Structure formats: structure tokens, C-alpha cells
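Right, one structure below, let's go through it.
Omission of a single protein chain aside, the complex is shown with its protein chains in their original locations.
Here the chain labels run A, B and C in written order, and each chain numbers its own residues starting at 1.
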Amino acid sequence: MAATIPSEEQVVEWMTSLSNWGRWGDDDQHGTLNLITPQKRKQAAALVQDGIPVSCARPITSEITPDVTYQMQRFMVDSGEGRDTDPPERRRVRRGAAEFIGMVFHGQTITHIDALSHYSWQGTMYNGVPASLVTSREGAQSHSIELAADGIISRGVLLDIPRLRGVDWLDPGDPVMPDDLDAAEQRFGVRVEPGDILLIRTGNYRKILERGPVSGAESMTACQVACTPWFKDRDIAMMSTDTSNDMRPSHYANIATPLHTVSLVALGLWLIDNANLEQLAEACRQRQRYAFMLNMGPLRLRHVTGSPVNPIALF
Amino acid sequence: MAATIPSEEQVVEWMTSLSNWGRWGDDDQHGTLNLITPQKRKQAAALVQDGIPVSCARPITSEITPDVTYQMQRFMVDSGEGRDTDPPERRRVRRGAAEFIGMVFHGQTITHIDALSHYSWQGTMYNGVPASLVTSREGAQSHSIELAADGIISRGVLLDIPRLRGVDWLDPGDPVMPDDLDAAEQRFGVRVEPGDILLIRTGNYRKILERGPVSGAESMTACQVACTPWFKDRDIAMMSTDTSNDMRPSHYANIATPLHTVSLVALGLWLIDNANLEQLAEACRQRQRYAFMLNMGPLRLRHVTGSPVNPIALF
Amino acid sequence: MAATIPSEEQVVEWMTSLSNWGRWGDDDQHGTLNLITPQKRKQAAALVQDGIPVSCARPITSEITPDVTYQMQRFMVDSGEGRDTDPPERRRVRRGAAEFIGMVFHGQTITHIDALSHYSWQGTMYNGVPASLVTSREGAQSHSIELAADGIISRGVLLDIPRLRGVDWLDPGDPVMPDDLDAAEQRFGVRVEPGDILLIRTGNYRKILERGPVSGAESMTACQVACTPWFKDRDIAMMSTDTSNDMRPSHYANIATPLHTVSLVALGLWLIDNANLEQLAEACRQRQRYAFMLNMGPLRLRHVTGSPVNPIALF
Partner (left out) sequence: MAATIPSEEQVVEWMTSLSNWGRWGDDDQHGTLNLITPQKRKQAAALVQDGIPVSCARPITSEITPDVTYQMQRFMVDSGEGRDTDPPERRRVRRGAAEFIGMVFHGQTITHIDALSHYSWQGTMYNGVPASLVTSREGAQSHSIELAADGIISRGVLLDIPRLRGVDWLDPGDPVMPDDLDAAEQRFGVRVEPGDILLIRTGNYRKILERGPVSGAESMTACQVACTPWFKDRDIAMMSTDTSNDMRPSHYANIATPLHTVSLVALGLWLIDNANLEQLAEACRQRQRYAFMLNMGPLRLRHVTGSPVNPIALF
């Protein structure tokens, strides 16, 4: 396997050779979302046969587990406690139960979208925009998740690599490589096309469910950056795995997160990190069908680098 | 108009006479979401003709405006500043730009779903469950938004009341009444059916966009609680307006928020508060078509009374 | 030792027999802070001989350690990054580096004051006030930390129990008992008097520093509730240890936190949880002096059940 891992020089070269900068205009901030056309959405809707929806998100909890860097917060603004004995005048002023929720959705626990403001390379984001436009005070003044305000709906395609290989999940040191993608297409009778949202299962979330979460210091599988030319070749609109989308440890001395870097900065390819592909894989297996309508409504957060999301596959 | 406003006694009576308690079993927590069947989702997908998506959500910003009770929070965990001059060793450890986001989504600014744990009546939630299960410490241990984990996808229907009446927006003292719903169906050539998600436009958000937000102490239009028998009669799965879904001030001395109370507690009817129906109304007007596929993926928040959401109508 | 542990009946009896309810008036909310007189503060200031201050607080960090229930938050609102290359117009609008800080100070990690709103017994707080005045929505509408707005300054007295016993720290199952307090007074040549702030060292924080934090599920030493009659007898104004101030596990089937309950509810005795008494113990040992001026300025938080604090002993 190690023989096929691209060199750091190769990765750096891809920053140029795979670049979509300028492809959709000098001012473009949408990147590969440009590939989702009305026709793609109609194609997606036409795939609906059973009316059965499947979530591709993990639960969002405030538990502290080894994979948590920033604890999710849930604090009640008003609870249901004491409602049965509240005197009438108190009932008149109390409203519904409600809570504050807070989170750093980036990280390795929450299913979320990475907008193109999430990453930069040598101080520059996709299409040559300075990273300094993402400020502490004002947030993402360019390349914000707001660009996806009207939702992301397209054909979703699942490639189930552990099922292809006959294993429960990929081992940490054993990433998804381009050959896996070709073989999975062949095996599952589906072909990834322009504008598709490609979901690649590694089994990582199943491993977490069975073995428990591990810290970010431990090794983890993902798609190796070698897959990025394949993504470009197929012109996918979005890519997701059930990992945080870069191997740990990195294969490279100077690029800690090569898949994020090439995808978000060079290709302008939006990512979904930490998906839950377990129920989806089962739904595909049962139907022997690996393409479906996929619906996402990112929160319309102002000046933000992504969004927590619950992608819904509809069969 | 005042003549047709139901009495407080009538509203209290509806708590029993409109009740769906027990209808879907003694343990049911899904309420009217039970009305969204696979068949409904297929019907919804079959409505897609143009492949054009429209967001029904408002932007979520950290600005303090008069309608804000709890300020939305956005704090960068890491920014893009200084990336251009970071020395190599610093580049190796810095990851993507990322932020903390926090919000109390209930209120009158953020487009959000009310799950059935949001409300109680005399200490009891939908289907007879004690409100005390919604605790400060543990959150919504019943009737949580998690029940909608697999998304809410159905046929959406827009009834555009200001357009029906030929006004820009309804005045604060002028609520939507059942007759309006009947007249709008007639006018726009659509009929609300079981399992539909009913979106009722009052023009309130257009007013906010043009005149600016107002404080929660000022009067506001909404659907009058008189509409709830109509909702029950048509068996809608969900109801939304471009208001916070109860008139201010209340018509009733002892029931501050009657529409929430009858809908969430008696009917088990899920609500969407503070929708943005402006682009949707225009899309419907252009097409002379008021039914469409509507997609929502509520965040899979554990033990929470609702979720911020970006509902996407797909034409 | 077990022979001297009071029974649950005894603890319940103390809720009445040790009560200070009504002692300082029917409307009193200050409890034992009433014992700090101007004369006490003058006595405290008169103890200053060296001008050397010592902090009795632990650092407040955002790290997730096993003893953390709610992670402390620190998010920069603006950083110092990129300041060197900001163009002049950007320099004119950027202000200082600043951050959001957030915390649940109650718990077992942060040095904090418990105001009397922190605890209730059978629905009632100190001096007979209903616990229901501490609401989710409005906070502590009685017995708030605001009562200590003008600071808490008095004579502080340290009783160093591990030094008395010749051990590094007390074992989890080995609590501080009243006899220890008497013996420590004798040994260290100090007598606890009315209005004093009593600091009792168990070595628990030293153990944490040397062995690392442990989860709240593990056992922990503290003052046994048997010490509360001693506190009442000496009429201390405030009590602190280097623990979270109740043994784990509790000796009682139905009272999880007896020291908090008897102290805060019956005596009206304010507590400091999770102090750092390591530098203080060394300062006392060096000087062979166990009484000193102790200064606290609780934050003037509106409707809040306590405050993080950095108590400063001045020798």
C-alpha cells in the first residue's frame, strides 16, 4: 500500500494542477456547488421510489468523550419543572421550555459541512481570496456557508468500502485509495457523475459505535489525498465520509490535512465531515441501490465557515 | 372581526375536543408527524418539476436588534488572520478556521422547529406525559427533536394571505382566521390534505425587512387560535408562519400563547416559527403553483425541544 | 472512625437544631456573613505584617480533565494574529485582543463561592424561602451572590489537617472530623472565632496536582457533616476546603451532600469549594502563623447562586 502513497511534492503539485480557480469566474465562491444544476436536482427527485428517509448524521450530545475537543452545550432557558404547581400568575408569564445550544461543529464528533472558508493554503483560500478575510471579530467575510442558503440537494451515491473488502471497518493505517472507488463502482453497479454528492463509507463510525470514541491523538483512517484527482475527474459537487476526512497521522511532514487542503482550497470541493453512514449502508444494501436523493439545509449562519447538518437520503 | 374571536372557554374546550392523545397509541411521541407516510414523501418528490430550491429560513446573525432576547453567538476558535506570515512550524499545527456558534433558537428571530416538548398545559405535554420530564439538568427526556431524526419531508402548501387580501402584510391586530384559509385555497387553487406541511404567509417578515424588527412587547399578527380546528380537520402534519406563531397581545387573560398550547399539547402538531416565506411566495406566484416538495433535516440534538432549521422548498 | 459517623437521623435533626433561621431577622438573606463586622475587618487588616499576598484559587483552564462536567470556555473575540501586517485602515477599526469566557463554576474544578441560593432542603432555602424562587428563566431571585457585593473580607484561619496528621493528604474514606479541628487549633496555636473564614486543608488539591484529577464517580475526602455543630459553635462566617465540600460517596442513603445541606440551608453558612490551599499552607508553615487577612471580591453577578473567586490571603 505504502508504495502508492503520493509524495508531498505530488500533493503540492495538485494544489495547482487540480485547481478549479477561475473555472466558474474570478469572483466565484461556490466552487463545486456550481455542478449541482436544476437538472441534477430533478434527477435526484426522480430517484425517489419508496418514500423512505434515512439520516446521515450522528446524534449531537453534550457528553465528554475522548474525541471531544469542545464540549457541546445545552442549557435550559426554561424547563418543565414546577409547571404542575405554578400558581396561575406564574403560568401566565412562563412560556415554553427552551434551551441554549452551543457547539464548535468542526472537529471529529458532529456531522457538519465545511464551507470553503474553513481552509486556506499559504494564506489563500479557494479562488485566490486572502484567508485574512476570515477574521476573529467579523468571521468569514467571504466563502461563508451562506452561499449554500438555498440548500444542497443532489443525487447522492454511496460507495461502501468495508463491504467491498469484506471487513467491518478499515484499519487506521489503511485508507481509501482511488482503486477502491473504481472497484466499488463496479461492485455496487453505480457510476459517480458530475454534480453528485459522493458518500464514502470506511466503517469508522461503526467502529466508534462498537468500540467507543478515541482521542484525536490516535490514528484514524480516511480517504487518502490520492483520491482527489479522482474527485476532480468525476466532478463531484461534494464529498463525505464517516471520518473527519484526513488520516491521522498525516503521511506528510508539512501538510497536516492534505485532503482538506486540496479539496477545499484547490478544487473548491465542499466536504461533509463525520457522517453517519450506517443506516444508509443498510438501506442501500437492502435495496441493492446505491444512488438516492440527498437533501441538506445548512443553517443560514452569517459569516460562518460551515454548518452542523442532518443530511437526509430519500429512497 | 372581534365577534369571531373564540372565547377563552372555547379554547380550553379545544384542549379536549381537538385532542389527538391516544390516537397513535398511548406511548406515541410523534404526534402529527405520524401523518407523513412514505406515500406522502413520494407525492412530494413527484412535485419536483424545475429543480429550483428555495430557502424558507431567515439568516442567523449575532446582531442585537429589538426582537432579540438572547443574542446569537459566533466566536472564532481559529481565524484566517496571520496565516500568510505564520512560520512553517506554526502552519503545521494550525488547522482550519473554525468557530463556536451558540443560540437560543426559540424566540422570535431564528427559523426553528418546535418539538412537542416545547409546551405543556397544566403540567402535562402531548399524550399525557408530565412536563417535569423536561428538566434543567437533563433536558427534554421525552418528546425531543430526536424523534424527527430522519428528517421531515412532505408536501408543502403555501397559503399567501396578504396576497389574497391585496395588502403588503397583515396588521398586528388582524390575525389569520379559518375563513382566510378557505378563501386562500380557493384563490390559489390548492387544497390542504392530510400529512401536508402548511405554510401560512402573513407578510410579517416582509414588514420586518422593510420596517425593521420590533420588540416582543409590541403587538404582532399570527394565526388566531381559531384556526386550530381547521388544522385538525385537514390533519396537517406541521404548521408554519412567518411569525412567532401567537398573537401579541393574547386575546386571553389566562392563556398567553393559545396557538402553541392547542397545537403542541392537544393536537401534537409540530410548528415552525419565524419562517421566511418571501422568496417562497414569489416562487409560487411566478409558477402559479402553491404545492411543492418541502425538505427539513432537524439537527439530531439530544434531549432538546426543537431545532434551528433551514426548510428547503424544491419546485 | 466509622463509629463516630453521625446517623442520618442525626443529620436531619441538625437541620432544625443548628438552624440560624430567624437569628438575624425574618427577612435576612446574608446568613453567617452577618458575623463579619467592621471590627472583624479591622482585626483582619491589623494582621498584615509582611505585605505578602497568597492566592487560594486554582487556575481556570479550558482543558477537559476527568473531573470536568462542564468545560470552561475561552474563545477569542479578537486575537493578536495578523496585527503586524494589517493595513492602516484595518488598524483603525481593530481594537484590543479580547475573549469570551464562560463557565459553570459550581462543580469540582473551579474555586468558587456558594451563595445560599445554591442549596435547598425539601423545597426550602435558608430562612424559609421557597427554592422555587431560583428559576430557570430569571435565576436566583433571592439569596443571590449580589448580597456579597461589597466583598468578603475577614480574618482567615487555616487548619492544616494532613500536616497535623503527618500525611501528604487525607485518604478518600478518611474525612475531617471535629476532633481534627480541635487538635489542629492546639497544634498550630490558633483559635477559630466568630466571623472568621475557616480554611481547612485536606491535601486533596495536592493529591490532584501530583496524581492528576479524578472523576466525580470516584471517592473523595472532605469535612464530614459531623463538623457542622463545630462550625455553629464557633460561629464562623464562611468555610472552605480544598475539596468540593462533601464526601463521595455520601454516608447517607437519602442525603447526597449533607455538608452543603446543613451549612447552606440550616446554618446559612457560605462555602468556598475547591480552594487551593497549597501555597497558603506553605506560607503559614514558614511563618508559624495560621491567621491572616483574607480578601474576596465576588463578581457582582445578578441573580446568580455564587461566583468564581480568587481569595487573596495577605500576610
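Criterion: a contact is a pair of C-beta atoms (placed from the backbone, for glycine too) under 8 Å apart; a residue touches a chain by one contact, two chains touch by 3 or more.
Note that the structure is predicted; figures quoted are calculated from it, not measured.
Where does the absent chain make contact, in terms of the chains shown?
Across the whole assembly, the hidden chain touches A, B, C.
Among C:Gly203, C:Pro258 or C:Pro311, which residue is in touch with the absent chain?
C:Pro311
In the whole complex, not just what's shown, which of C:Gln49, C:Gln186, C:Ser219 or C:Gln286 touches the removed chain?
C:Gln49
Extract the touching residues of chain B with respect to the undisplayed chain.
64, 68, 70-71, 73, 76-79, 81-82, 85, 94, 132, 135-137
Extract the touching residues of chain C with respect to the undisplayed chain.
Missing-chain contacts on chain C: residues 37-42, 45-46, 48-55, 57-62, 70, 73-74, 76-77, 79-86, 88, 91-93, 95-107, 111, 114, 117-120, 122-125, 130-136, 139-140, 146, 149-151, 153, 253-254, 256-257, 260, 264, 293, 295-306, 308-312, 314.
Against the chain that's been left off, what residues of chain A make contact? List them.
73, 75-77, 79, 81-85, 100, 136
Please note the rule applied: only the chains that are shown with their structure count from here on.
Looking only at residue numbers at the chain A/chain B interface, is the share used by both copies over half or under half? Answer same or different.
same
Centroid from C-alpha atoms only, then distance chain A to chain B, rounded to Å. What do you get?
A distance of 26 Å separates the two centres.
Among all residues of chain B, which ones touch two or more of the remaining chains?
Residues 73, 76-77, 79, 81-85, 100, 136 of chain B touch two or more partner chains.
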